[in-house]
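Quick one: the structure is below, questions incoming.
With one protein chain withheld, the remaining protein chains of the complex are depicted in position.
A, B and C label the chains in the order they appear, each numbered from 1.
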Amino acid sequence: MSLKDSIIGISFVALMTAILIYAFLGYPEVGFVRPLGEFYLYNTFNFNEQGWWSASPNAVTGVLWDYRGYDTLYETMVFYVGIVAIALFFEKESSLRRTSGMTVIVRATTKLVFVFILTSAMAITIFSVKTPGGGFQGGSIMAIAYIAIIIALSRGFLPELRMDLSKAHLIKIFGLILIFSLTVIPVAYSLASGTVAYALQNQPKPWSEFGYPTFLGLYSLSGGMVIPIQVGELVHVGMGFTIMFLILTEREGKKELGGKRS
Amino acid sequence: MMELIVNLLLASCVMLTAAIVYTKDLLLAVVLSGAEGVMVAVIFYLLLAPDIALVQVAAGVGISTAFFIVGLRKLRRHEE
Amino acid sequence: MVNELLEIIGIFLVVLGGLLNIIGSIGMLRFPSYFLRIHAATVAVIGGSVVPLVGIAFLSYGIHGSEGVVTSLGALGTAAFIFITAPVSSHAISRAAARMRMPRGPLTHDHLEEDGK
Partner (left out) sequence: MIDLLLNVAISMFVLSIVFSLYRMIRGPTVPDRMLALDVISYGLAVVMGLIAIVSGSPYLIVISFSLALWFFIGALYVARYLEGEEIGE
């Protein structure tokens, strides 16, 4: 490591330390709640003020769905566009060739654990109203199952699980369509019936006729229609990570990378 | 008790980062960064942010380590 | 009565697991070569993680009653998962280490070497 590199590294570390110390000086003391946080805390699950509440026992779910719904929708779409870009760069004719994989102990255990991991991913997603977790977390755990199959067995084992690159793309698009249609249904309802309803709004307001929880009879159980939208996010994220891993582990042949696709 | 564990984990993060910077073996750097991801996830857990801890475990420990190793397979392992 | 019994069993298992974990990590610290450290790591993982997780399952049901069922089931599931997969990951890494011809340490008889010939 030469002198110039040392000077650059030390000055960078000093700059970052100064920024962090400056940020730490402005940090509020323990117990101080900003007005925005106070608003969320007051309106998330408050029985006395039901005009504005979001009827969700989990404050993160309430914020994410009620106050930042469009944010979540576009985050998911950005993720989708990124995966499509990677697929366009690297996609060749995918050869799902069956090879031996690792030793027989690892293979047998991975087959045993596969169903277990999928079940736990579904559980984390569905019970995410009250527990920590949600679509992204459940989806990443669902991706573990397929990544373990790709690593321990081989890529060629995936057709035996009825999974394929194009099929994974289809399931992912299905998740996106599920999320989108759930957000659009209230607008269509209000336009059709001439009443007032809001997009991305789950709380039953006094002046709006359409709210997901009362509409489905789930008023006391959940904070809105989170479960189907979380399932959509689950399949979307899980299949996205699976596609990325499937493309990246493609064996490089003689052909040059990227570019000409027929 | 909690403060002691958080401070210990932060100190181990600093040590692991120094080890990552000074090593020449890139596979070793990937393994050490996975260990650092575990520490950061436990810090998030102890600071009562379990959602963020789940995301950190998934993205910092699992996905990024796996992708780094996939990339490392197409390169040389030892840095000059 | 039953709850107190469950608490006693659980705290016994947790403290026993802590002892086993310390013993295993001291072995990790002191043993000279990799193939000896596997034994210590097995003590620290199976004895020091599966046993206290089962203890946590008892303890949670004993202390919190029916509210602790979630923690109980989660701890049992984690214990079962570690019990299945930790030997497998250890097996995979040690097989790779044997392929890398790492130093074998004080070894009197090497069956893997004989098997390869």
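Just so it is clear, a contact is a pair of C-beta atoms (placed from the backbone, for glycine too) under 8 Å apart; a residue touches a chain by one contact, two chains touch by 3 or more.
Keep in mind the model is a prediction, meaning the values are calculated, not measured.
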item	value
Neighbouring shown chains of the undisplayed chain, as defined at the top	A, B, C
Interface with the undisplayed chain - residues on chain C	7, 11, 14-15, 17-19, 21-22, 24-26, 28-29, 34, 37-38, 41, 44-45, 48-49, 52-53, 56, 59-60, 63-64, 67-71, 74-75, 77-78, 81-82, 85-86, 88-90, 92-97, 99-100, 102
Where the unshown chain meets chain A, residue by residue	102, 106, 113, 117, 120, 124, 130-133, 137, 141, 144, 147-148, 151-152
For chain B, residues in touch with the removed chain	1-2, 4-5, 8, 12, 15-16, 19, 25, 27-28, 31-32, 34-35, 38, 41-42, 45-46, 50, 53-54, 57-58, 61-62, 65-66, 69, 72-73, 77
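Convention: only the chains that are shown with their structure count from here on.
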item	value
Centre-to-centre distance between chain B and chain A (centres being mean Cα positions), rounded to whole Å	22
Gap in Å, rounded to a whole number, between the CA centres of chain C and chain B	22
Gap in Å, rounded to a whole number, between the CA centres of chain C and chain A	32
Residues of chain A touching at least two other chains	none
Interface hub residues of chain B, defined as touching at least two other chains	none
Of chain A, residues touching chain C in the complex	102-103, 105-106, 109, 112-113, 116, 120, 131
Residues on chain B engaged by chain A in the complex (per definition of touch)	50-51, 53-55, 58-59, 62-63, 66-67, 70-71, 74
In the complex, chain C residues that touch chain A	70, 77, 81, 84-85, 88, 91-92, 95
